[in-house]
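Dumping the structure here so I can ask a few things about it.
Here the complex is missing a single protein chain, while all its other protein chains stay put.
Here is chain A:
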């Protein structure tokens, strides 16, 4: 069993001081109240001493007792019990079965001679029920058989308040409130003297051993049980603490929180009430008195008085921690809460938790350690500093003094065990990750994040990148050196980027891609760089690496120019001319870039359009003439070219037409001719060269887009004329003509068409066209007739209005007043508004409109 040093035993009253050389005198009882120490002896003396405590630096103390008075009580019997009632300034003395009251200072009996007679033993109620501060409650075991009496004791009088009988003869008593805890002949009981209700606790044998009944606190007693047990019992008759295990022959017990102290013939033993373990054993021979007085524990042999001086709890806790007994230390610390001032306790307790945390940590009990660190708000750097090289060189941290633990570093702690070391590192990783965003980190975020970065880098942990791409406080120089050491170049780049050193970052990544340095973090690092440059606001940087990215891949590299976010584009930081110059060496990239300018950004600049068309054309030509067949197997580039030629109006048509001449690209030629409004040429190419009649039809539609219907009609008529014109394959074209007429009847002027058609064609052949044309014609006629009718009706309405206005006469007399100026008319000239209002001509001229009728009036 591991031991704790909780108490030291010091002498208080030497034998010589007490009894000189009188050999046969024994100490029978002791009382201590404040600095006053009273000793009752077998020869009926009471001795009064003053105790002087001299604290020693080691946390203990020595005592010197100065003799004050001694007085003989006038009997031949021993003084069997002494109790002080300091509020009354009285000492209660049991001698010869009688309790007398004597003055605490003078040791004189009270003049009234008040006493309690017939007492075998007594106990003071430390939890009195009366509430009167100038009264103590005393409970006695009466000389009357099986009787307990309760008295109120005042300064100079006593008063019996209750007498209760017990089922067996009581041998010892303790009292708390209304509850008596009694040792009877065969068992312990709790007896409520107010209600008379008794509760059995447990049996014991009084013949085998002397009972012990000791009040240890509010409503709780300590009893000597069978088998040397120290049993706890509450007034409710239950046990709330597990028993402590004493020796069989314990004669006295006392409590000095959190310890239970027991005395037997040879030893003083100390058990903790918190975990029931025996903590200390002090050899002490022939002791027969052990009592605690307001926290001071006194033991006595028949010849001398000694004090058990408790070591300061802090010292005890430190001792426990030193022997790695964390659990016990914490229990003791928590238990000490109520004995230490709050402020002091909190500081102390925090420190203890931290120390305990480090002990758990050293034993790799990480869960426990974490909880202790967390609850004690440990300065995380204390922990980090255990790991070599983790704290940044610039950190101002020094470990707290006195140290929280005994370890220089992790190597010492793990004794070089790599596995343990790795575990410790994993723990620190998770712990730092948890605390870095809490208030614990305030003030030293740099230290924490830098340490975390180092751990991640060393362990090749994925979170390294997460750390670097989110808000962090990693110190640049320290972290950079570490990342370099562990070949985390990609991460190092991220670190540079986070510290606004994009140039360094990109250079590093480029080196990785080039294979100058090795880091396989990202397999798509090239794309990453392109992406990075695309979103970089640093133009210099983009220019610097443009060639590099383009050399790697024209299509992807060009994205640094083409995929730039729009917001930046508006600032137009990149001049297209510059880019194009740069891209001259990279035709594929150039095409992409021009596409970007022409298609995505819709820049209306002839040069780009022409250039793009030329590049397409070159490509098409390069791909060879095989591609120039009929529509179906058009290459992608060719499709793009055609699309551009059709949609754009900005390129130089003649220039392209020259280039295309003889290249065997009829479709493209047709489009270009169309751009020049040379429709007949274009259509001839489509019809005669390509024989693509649907393309010819599409051409008509395309070119007439947004034009007026006659323009469109003209185009279709041109096409029809070409179909009907003389040529080698007249039959095929005739069919095409018929189809065209039948399908596009609405696009033609039927009258004109009929004149063009050869007379040999059957009506059957052109039936759909003719029907369409007829229906159209009839429809037109009818619509026109309706319009005519409507116009006529409208005209009639106006005529009616005019007639109505002209039909009636207007009477003007001097009773009529001008509606404007309210004056009579003096001349037969007036203006009349359609609503009948009459005004002067000059008034009407002054005001053009009548308020009630906005239309101009008819003058009469």
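Heads up, the rule we're going with is that contacts are C-beta pairs under 8 Å (C-beta built on N, C-alpha and C of every residue); 3 or more make two chains touch, one makes a residue touch a chain; residues count from 1.
In this section, contacts and distances are computed from a predicted model.
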Among "Origin recognition complex subunit 4", "Rab GDP dissociation inhibitor", "NADH-ubiquinone oxidoreductase chain 4L" or "Ras-related protein Rab-20", the UniProt name of the subunit that does not appear here
"Ras-related protein Rab-20"
Given A:59, A:167, A:237 or A:664, the one touching the chain that is not displayed
A:237
For the chain not shown, which residue from A:16, A:200, A:462 or A:606 touches it across the whole complex?
A:200
Using the document's definition of touch, tell me which of A:129, A:421 or A:843 contacts the absent chain.
A:129
Could you pull out which residues of chain A are in touch with the chain that's been left out?
127, 129-132, 134, 177-179, 187, 192, 200-204, 218-219, 225-227, 229, 231, 233-243, 245, 276
